[in-house]
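Excluded from the complex is one protein chain; the other protein chains are retained at their positions.
Labels run A, B and C following the written order; every chain starts at residue 1.
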Amino acid sequence: MAEFLSLHDAVARYVQDGATVAMEGFTHLIPFAAGHEVIRQKKRDLTLIRMTPDIIYDQLIGAGCAKKVIFSWGGNPGVGSLHRLRDAVEKGWPHKIEILEHSHAAMACAFEAGAAGLPLAVFRGYIGSELPSVNDQIKFIECPFTGERLAAVPSVRPDVSIVHAQRADRQGNVLVEGIVGVQKEAVLAAKHSIVTVEEIVDDLKAHPNACVIPSWAISAVAVAEKGALPSYTHGYYGRSNRFYKEWDVIARDRDTFTQWLDDNVYRAEENA
Amino acid sequence: MAEFLSLHDAVARYVQDGATVAMEGFTHLIPFAAGHEVIRQKKRDLTLIRMTPDIIYDQLIGAGCAKKVIFSWGGNPGVGSLHRLRDAVEKGWPHKIEILEHSHAAMACAFEAGAAGLPLAVFRGYIGSELPSVNDQIKFIECPFTGERLAAVPSVRPDVSIVHAQRADRQGNVLVEGIVGVQKEAVLAAKHSIVTVEEIVDDLKAHPNACVIPSWAISAVAVAEKGALPSYTHGYYGRSNRFYKEWDVIARDRDTFTQWLDDNVYRAEENA
Amino acid sequence: MSLEYTASEMMSVTAARALENGTTCFVGIGLPSEAANLARLTHAPDVVLIYESGTLQTKPDILPLSIGDGELCESALTTVAVPEMFRYWLQGGKVNVGFLGTAQIDRFANLNTTLIGDYKAPKVRLPGGGGAPEIATNAGEVFITLKHSKRAFVKDVDFVTTLGFGRDGKGRDNVPNIGKGPTRVITDLCVMKPDPETKELMVVSLHPGVTREEVMDATGWEVRFADQLESTPEPSEKELEILRELKARTERAHTGE
Partner (left out) sequence: MSLEYTASEMMSVTAARALENGTTCFVGIGLPSEAANLARLTHAPDVVLIYESGTLQTKPDILPLSIGDGELCESALTTVAVPEMFRYWLQGGKVNVGFLGTAQIDRFANLNTTLIGDYKAPKVRLPGGGGAPEIATNAGEVFITLKHSKRAFVKDVDFVTTLGFGRDGKGRDNVPNIGKGPTRVITDLCVMKPDPETKELMVVSLHPGVTREEVMDATGWEVRFADQLESTPEPSEKELEILRELKARTERAHTGE
């Protein structure tokens, strides 16, 4: 059964220095509040996994939390580069980070395989791509029935996955709705999981085949109202496309970024 | 785009003698009306695939439509044996049929792999089971990352899949709700597909993550009101558990069965 | 105590008691389903029941006749596709206990639901494996419940559909990512557990009024009894009442259309 914890306590308990962490959300439902809590608690040497590391991972990287990033598309969606990611990769600020990159299909299958308890994902991929030459975790197997050569990647099995969702009921069962991404897979694949939600309700009011993650498959549920902003929560609030555009300016410069972090993340703790 | 056809025309066009056919429905939404149409049209030498061949396959086998059955659990759920299946396997009536049997996990993964366009499914299965000794389609592969031995089976890719669903909209998009089984996978894995529905509506009224099969992934949609009886359609009518129990008596004896078939399937054509 | 109850009721109550509150249980149809729901309605209100039809955390008011009755979906937390059920929930390691029935079981708790006789020319063709082969290996542990008889309890099953501990008792040794396997077998006569060393099933508890001879007569091998043989506690009045109501509700529902 999921335990109801404050976001502070959930992050303190489950995100250890050196851990492999997946904060998921495919544009939608990105767990910004939880990411900021990880920054505030100055977690270090994290291996950050995420299909689309957007500005939350840019912030974590710039804040010095990351040792390694495993990803398949690292940009500010519709805007451009992740300047903090680039600065770390290209110039080693605040320190050098390792990257391991995949395609979306590979990572989506790797999350699926992780949720399915398998050590590997098999798919038809990476044909003609040079990514296998820079990622030694991409291998190929031969189908024993047809002889076809298929790609294989290790499944994703994070120490802890963190996702945001619409709501939980009082037992800690969680409803995810809209663009569900790989969030359920991330939770099921992980040793521990934290789900932040907009609210706790008496009844999820879910339809028969809704994406509901049962309480007993989650470690901790924490309320984080507007916890996905500047990303969005379907049915609650929209995406701040404006902030995503502004981020391009904020993140371009180390000082502006550091100032922003001070004002909006570190100092937010004092008000919490 | 799916074509709207009568059930007669859909079966006549897409179910060829000798075809590999998957009629799916995991207890719920079993396409009985379509199965009866296949019997009436005297299709022969079919390879019938289905996780849980229950009494619709018993009827098809007894009527002489089947050459081979690929399955993972062949019984009358909660009641007992499929007497027509047993009579064919044990005594060759009306003719000998071949069987190829799997476990549910294997077939569920094989349908998934078929929908995913893969030649094989990889899963952790058949450990210690003697099924691999009687099914040469079960192989084992070694994970290139961990060395773990995992089971592999060929994906399911039927010539035609037939499923029943709640409703279609006027474009032929189909909503499946409740116990969805492997129906979507069966449709996506097949070269052709027939979906029977209770009704055609203006608006599916589906929630954002509903199990909707788009029109362009279906060959034909046919209206078959109460098309799942004696199975059931969530939201429309319940399961006739009584008929499932009665079937045990009907199917036990060749003559009773033949009479039932005449009265309830062959003659039903005349009334159609 | 002088409660009246049948051997079947004794079996169901004992099987139900095996399930601890809060356990996540992958439920087979028939006797396991009866026991699991009785557990839920008595001492284990928070037991989580999963059926292979895709129904997660279901709370049926009546026992399902089939593994996919509408009742299971309507009372479930949510219902997932069958591939997801086997991949994420069973193989993904979310199931503590797999609760199975069987047609045949042998001394190493291997299960046969495939056929009696020879595979090429079966005397009796049974329904087949269904979910059992992977439930038995992917669940944390396995409970088995069935009626005791010499036809069912054989020295060696005709066919190992589903692994207990293999034909030599070593079938799980050194296999990675495998569950503990059958940890108890509950019948209408007794409770059996595998010997920690040899994995051969032995009787650990006799139901009230049952003799060793009765068990030996109903078992197809020279069955051993634990040194500390226990007497299975009787059903309580409340358990019997709830079980009987459940079965009566079920009977009423299933004889209607």
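Brief remarks follow.
Everything below uses one rule, namely that a contact is a pair of C-beta atoms (placed from the backbone, for glycine too) under 8 Å apart; a residue touches a chain by one contact, two chains touch by 3 or more.
Here the structure is a predicted model, which is why all the values come from computation and not from measurement.
In the whole complex the chain that is left out makes contact with A, B.
Touching the missing chain, out of B:Leu82, B:Ala116, B:Val182 or B:Leu261, is residue B:Ala116.
Residue A:His234 is the one among A:Arg44, A:Lys68, A:His234 or A:Arg254 that touches the chain missing from this view. When the omitted chain is restored, the residue from A:Ala2, A:Ala66 or A:Leu85 that touches it is A:Leu85.
When the full complex is taken into account, the listed residue touching the unshown chain is B:Leu188, out of B:Val163, B:Leu188 or B:Ala251.
Where chain B meets the chain that is not shown, the touching residues are 1, 112, 115-118, 173, 184-185, 188-189, 206, 208-212, 214, 216-217.
In the full complex, chain A touches the hidden chain at residues 26-28, 51-52, 71-75, 77-79, 81-82, 85-86, 89-90, 101-105, 108-109, 111-112, 123-131, 134, 148, 178-182, 184-185, 211, 232, 234, 238-242, 244-245.
The working rule: only the chains that are shown with their structure count from here on.
With contact taken as defined at the outset, chain A and chain C are each touched by B. Put simply, the C-alpha centre of chain A and that of chain B have 39 angstrom between them. Looking at chain A, one finds that residues 116-118, 208-211 touch two or more other chains.
Residue positions 73, 79-80, 87, 91, 138, 177 of chain C each touch two or more of the other chains.
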